[in-house]
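Excluded from the complex is one protein chain; the other protein chains are retained at their positions.
The letters A and B name the chains in turn, as written, and every chain counts its residues from 1.
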Amino acid sequence: MAMLSGVSLTNEKSYMVGKFARLALKTANLDYNGRLCMVSAGAGNKKAFGLDRSSNSWEDLKHAEVILIAGANVSETFPTLIHYIWEARDHGAKLIVVDPRVTPIARTADIFLPVRPGTDSALFGAMLKVLADNDWLDHEFIEKHTSGFEDTLDAVKDYTLEWAEEITGVPAHRILEAATLWGKAATSFLMHARGIEHHTKGVDNVLGCINLVLATGRIGKPYCGYGTITGQGNGQGGREHGHKCDQLPGNRDITNPEHRQYIAKVWGVEEKEIPGKGLSAFEIIDAIHRDEIKGLISICFNPLVSLPNSNYVRAALEKLEYFVAIDFFLSETAHHADIVMAGSLHEEEEGTVTTAEGRVVRIRAAVTPPGKARKDSDIIMELAKRLGAEDKFTYADSEAVFNELRVASKGGTADYYGITYKKIEDNMGIFWPCPTEDHPGTPRLWEDFQFKTPDGKAHFNPVPYRESAEVPDEQFPVRLTTGRVVSQYLSGTQTRRIGKLVDQSPYPQLEIHPELAAKYGITTGDLVRVHTRRPRLNSRLWLWKPFVPTPYSYPITGAEKWRLTSSPTVRSTPFPKFPNLKPPLVS
Amino acid sequence: MPDNTSGEPMEFFIDMQRCIGCNACEMACAECETNGQESMIHIHYVDRPFSVQTTVQVCMHCEEPACANVCPADAITLGADGIVHTAKTSHCIGCSNCVLACPFGVPKKSDTKELMMKCNMCYDRTSVGKKPMCATVCPSQALYFGTRTEIAEKRPNSIPVNHFGFGNENVKTKVNIMMPKGYSFLKVK
């Protein structure tokens, strides 16, 4: 038996799902779709800071001198963040953008670094070397509050600008310009997203960014910050409260005996009743194929669209003896279910979510679930009842769930104990950690420089450059990378049903530089077939719409549009981002 | 309740270079009650094969509107408050003169409805002191609606311009475009 969950659930529902899988389903195999999303960022943050949260409220962003954004097409994936960046620029901030494509924010950036896909860590390494060579370092901070600096510096000692230019394709002078801007600034903010995280070496890229922040000591101070831009509706809160295979509420570790003991007490069970670490989302699919898992419950997850290699996932779903899907619409995945339970949307249930800033905010039920659809929480409680665990799921309302979550998270790194519904409403949200009821919350982390690592210091991590898992060769000479469009959200279960949004991007599109297009004799609007190392893709005809040369003429980019069905990415975690694109055939 | 209580009149300020093409304005525009669920704002790539630049265009509300002057059916009127209203449904004959004559490319024409429709600055909202739908949702504030004092404070490097040149024709508008300081005129072509 296994369960799959999703990060678009509210904090309350995420917490309930975690408890439900462990106590009602009694399975260890519970994992969530954040696995495809932000694990690299989370892992990097935990390694460096011992905590996985954006270090600052975005208010700090507005007054930073330099803003560096890496691998984030903010304009299409997080338009509301633009408001802060643009305001910062109005205040005089300089913007550096690292991206293989000229995204709308890259277009007007002060410095744009058009990096070759998969070479981000080389760029960050070279920038770190420039900082060190020019002594644009915060020695006091490095000495007192960090560890690992020498080794980290040692790893980049050969990363000259010329070397970086060759690897990344970014002109040396432009890298120098960016490093100088970053090095000389008094305040700065660095943000990144899936663009640098969705790689086999996503953690390297994340650590490369963090090294730049730590070397200049610009964290834990006003207008100085670092943060990863979250993906889903509750991208931050959804990864904190225990519906991951290795996690218990409050960002606790399911393998840690003390943590298990504490949660067992909160749940009123024996410690041994809580299962151990289970399989991750990909491993669950594998296990289904191996006949080790025969039953599955899925909520708020559309693996058929969002997991790579949809044919493999489809076969697994078909193989299941018993499959229950809880979803608000009949998603591609739900089509394969034995039983579909009509659940609720974000807008149909009370609760809280935690924003990309780490701010816990209330969301309201604006409408009630139509027809026979029920609230997700009602469905979970009803299922728990039928499974004989009714006494563990006796919540009167979402606030009751939240109050239990507060206790469960108490003492964990993501400590919500001091946050109450009333406090959230009175203060326009509260930033965790908030350990006591009289605590105001923590908009800016690390002001005390007490990091959550075992030694209390922030950790530099050496990032020697290594090549991507796949590099172009004669058979597959072109790099393919993926991207998103503003009109489609997540797997599109909601947005692909809205006519006006579908009109904006009716089908997946391939963007290709005109020089490359000319080489293959294709042009805008043509249908092309793309061959990659993923075998199943060969048989599939896709509608691609070639586009894009940019003013910067960066020649090797493609953006696969919204529907990631059979996406040319491999099955593994974290997965590489840029398998290759063979000469497309025009059909 | 009005969005502004300072007493200073609110105006529209546009800066297309801030636009990130998120299309939020387009969706919000369709919520304007004067358009009957249809989006009137224009947002599109300027030259997609060469740039991701997008532009966003609302009606500029000309002081001497070309659209109204070339209308054969007296369907377009200029209000005392400077708002150029969308075609009167009773009068419009759907000839498209306004669509083709507007130097800003604003009016839209529906063939099936035989009717021109265009942005009227959310008259249902602005006439009672509220901001237009598009400006309330624009995350980049490429579309900004507020007072001159506010815009001067928010955009220290820019200045509102409402005087445009199209060939020999000079056009003055109610809506402003933000330009670098020192400019008072935008020669379009």
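Please note the rule applied: a residue touches a chain if its C-beta (ideal position, glycine included) is under 8 Å from a C-beta of that chain, and two chains touch if they have at least 3 such contacts.
Definition applied: contacts and distances are computed from a predicted model.
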What name does the UniProt record list for the absent chain among "Nitrate/nitrite transporter", "Deoxyribose-phosphate aldolase", "DsbE family thiol:disulfide interchange protein" or "Phosphoribosylformylglycinamidine synthase subunit PurQ"? "Nitrate/nitrite transporter"
Subunit B residues touching the chain left out here are 15-18, 32-36, 42, 44, 46-47, 53, 55, 57, 64-66, 68-74, 77-78, 85, 88-91, 93-97, 99-107, 110, 112-115, 120, 123-124, 127-128, 155, 157-158, 164, 166-169, 177-183, 186-189
List the subunit A residues touching the unshown chain? 86, 89, 95, 107-108, 110
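The rule we apply is simple: only the chains that are shown with their structure count from here on.
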Round to the nearest whole Å and give the separation of the Cα centres of subunit A and subunit B. 37
Can you list the subunit A residues touching subunit B in their complex? 74-76, 79-83, 86-87, 90, 102-108, 486-487, 500, 504, 514, 524, 547-551
In their shared complex, at which residues does subunit B touch subunit A? 17-24, 26-27, 30, 39, 48-54, 139-141, 154-157
